[in-house]
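A single protein chain has been omitted; all remaining protein chains appear in their positions.
In order of appearance the chains are A and B, and numbering begins at 1 in each one.
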Amino acid sequence: MSPVLQGLLTIIIGVGGCVGYFYASNIILDKVIFPARGPQAGRNINRANKVRPWLFLFPAMFALGLYLVYPVVGSFYRSLFDRLGNNFIGLDNYINLFAEEAFRTAVFNNLLWVLVVPAMATFLGLLVAQLTDRLVWGNFAKSLIFMPMAISFVGASLIWKFVYSANPDIGIINSIRDSMGLEALDPLQVPFWNNFFLMFILVWIQTGFAMVILSAALRGIPEETIEAAIIDGANPFQVFFQIKVPQIMGTIVVVWTTITILVLKVFDIVYTMTGGNFDTDILPSYMMSFMFRDDGRATAVAFVIMLLVLPVMIWNIRQARKEMR
Amino acid sequence: MDNIAGQNQGGKIAVNITVIILVLLWLLPTIGLFVSSFRERDQISNSGWWQAPFSVDLNFRARVAADGARQEGTQYVLEGNLFDDPEIAEAFPEDNGSVSAFGTRAVAPDEFTPGTATELRSGGTLTVQADGSFRLESAEPIDRGPTIYLAAETPPRFTLLNYDTVLNANGMDRAFINTLTVTIPATIIPILIAAFAAYALAWMDFPGRGVLIAAVVGLLVVPLQLALVPLLKLHTDIGIGQSFLGIWLAHTGFGLPLAVYLLRNYMVGLPRDIIEGAKVDGATDFQIFTKIILPLSFPALASFAIFQFLWTWNDLLVAKVFLPSGAESQVMTVKIADDLLGSRGGDWGILATAAFVSIAVPLIVFFTMQRYLVRGLLAGSVK
């Protein structure tokens, strides 16, 4: 069988199986187990409606439980053991981590990333979304801003090598400095600020994401409200900040949260650009140096990452609660 | 409408200019990558991509063979043309090279202007003309040709070699199909599952709903790396092993929290009266979901589809862990990272090309999906 056919067949089986589950399970529920016919029709409908949420939820819960909850619980357990996993050492892995300066640097840098990247990406995304909203070539502009999203992290790191390289023949920043008669400097070795140069790579990638979602939300704002505000004499800035932004606040939170979460997972940029040197390590890349070697420590780092993002999570959960009431 | 706002012409120009600047800023690095994909490794590490379209003054080394030496009276003479040297000729495909200076030592390749005569360390007098022809005269027999350096204005050079290497690499077609085989189900399955779950979490009433929502939000942050090894062990234990089924399940599991989170947030915002109206009319949840919610959620579904697609398309880590490493199941990212790049070690030209080849499909997906991203269907019904 040719690989194309084989691929096609596997795709059909995979996707078809999934569609089939939802369709068939609902039919079985409605027609076979609790048929909405006969003397008990009313009761059956009620019963079916009690079961149905779980029918809808089952595949998601199953996959989440298996692919995320199980490893998390297993990993937490693992983080209480030494490097070979033979001896229970309690919280020693965590204590050792915090005793290490490299780890504290990584935590500090990670906090910077969590604060700066989502804020910048969301702000820039919103700005582009608003500016291109009524522009004739808006869609074209948006596509270009979106393009970095489609480049793999490794490709992105390469792109930025052409920007940051210390060699004025390769890096554009140093080429400009060179033409102005300034001495070449390696942006990735500038203490503290090198973190921001690395962050900007992720901002560059993620602005497209924020823009796409926020521009959809902006389009969703009913025209009448805006027109009313304009007739009342609001200037464009007032319209934007007092009418539009509050309306799409929910979406902004979602975008912000999503990018925050991404920030806590991305290790590729730091890993390929500096290898964590020059005090630019962040937790996910720091964790990589323990992967496959000392699983006890690696999992301990993962839990610290999860702790870092706890405030955002709690806030989101409360938000969700509020909506439900 | 903008006119009602009194937004003047100046404002419009300001907006246009701002967007142009932003777009250029965003595009500049990518252009660098694009230009670099047409250059060879040596060129990339020697001159900036912004210099690529221009002629540059380059220095060359010519090793002249002594075979053509002949005797003229008491003198021994060696004549020839420096542009005949195959390595130099390569840089001047149009055959129009012109020597701007020459030298006899690498430290000073432009020591002499064409036409001047200079003494060689090994004895003899060397003259090089602007057209590249040279003449070496010596009182001794010439048994070893001189090494001559020259500077010449060299035309820009672009090559399709990188694309040839990447596209025609052994098994690249197979890798492309494998990538699609991984990506398409790994995009559709989680969306489908997440959409049902999101609807249940947004609009169905059942005990434990709040806890479940909180759990999904909490699971968003689980670092992927954490789950890889235990899951691989699990897959092996239950007999899936390293296979396409395994990687679909893995991508589904890892993509679900974000999918459920995004879709639920979107669905909660859908107008309540439409759904309640349908319920009053006797529609079941399944019908409401397929007939009303799905069409209305299209923008959210489309945007998540794009992101999940991009993520699985560019993924390297999950593919490495959950697919066998043999050529028959390699995806493009693995093929490029482990095979192409490994053997060429840091060949930036190849990397740039690979990045561009792999960007093409996601961009097509984005362009086709783009029009679904607008919430137009809904605009009229929101109060």
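Worth a mention:
Here is the rule we use: a residue touches a chain if its C-beta (ideal position, glycine included) is under 8 Å from a C-beta of that chain, and two chains touch if they have at least 3 such contacts.
Methods note: contacts and distances are computed from a predicted model.
A chain of the complex is left out here; the name its UniProt entry carries, from "Bacterial extracellular solute-binding protein", "NADH-quinone oxidoreductase subunit D", "Sarcosine oxidase subunit gamma" or "Multisubunit potassium/proton antiporter, PhaE subunit", is "Bacterial extracellular solute-binding protein".
Of the candidate positions B:162, B:242, B:265 or B:297, contact with the unshown chain belongs to B:242. Only one residue from B:229, B:275 or B:332 touches the chain missing from this view: B:229.
For the options B:15, B:99, B:321 or B:352, the residue in contact with the chain missing from this view is B:321. Interface note: of B:60, B:266, B:311 or B:372, the residue touching the hidden chain in the full complex is B:60. Remark: the residues of chain B touching the chain excluded from display are 40-42, 45-46, 59-61, 63, 87, 104-109, 121, 147, 149, 229, 232-233, 235-236, 241-242, 320-321, 324-327, 337-346.
For chain A, the residues touching the absent chain in the complete assembly are 83, 96, 102, 165-167, 184-186, 188-189, 271-272, 274-278, 285, 288-290, 292-294.
The rule is simple: only the chains that are shown with their structure count from here on.
Rounded to a whole number, the gap between the C-alpha centres of chain A and chain B is 21 angstrom.
Listed in rising order, the residues of chain A touching chain B in the complex are 3-4, 6-7, 10-11, 14-15, 18-19, 22, 26, 30, 48-50, 52-54, 56-57, 59-61, 63-64, 66-72, 74-75, 124, 127-128, 131-132, 134-135, 138-139, 141-155, 158-163, 168-172, 175, 204, 207, 209, 212-213, 215-217, 219-220, 222-223, 227, 230-231, 235-236, 239, 250-251, 254, 257-258, 261, 264-265, 267, 284, 287-288, 291-292, 295, 298-299, 302, 305-306, 309, 313, 316-317, 320-321, 323-324. On the chain B side of its complex with chain A, the touching residues are 1-2, 4-7, 11, 15-16, 18-19, 22-23, 26-30, 32-33, 36, 44-50, 174, 177-178, 180-181, 184-185, 188-190, 192-194, 196-197, 199-201, 204-206, 209-210, 212-227, 229-231, 234, 244-245, 248-250, 252-254, 256-258, 260-262, 264-265, 268-269, 284-286, 289, 299, 303, 306-307, 310, 314, 316, 333, 337, 348, 351-352, 354-355, 358-359, 362-363, 366-367, 370, 373-376, 378-379, 382-383.
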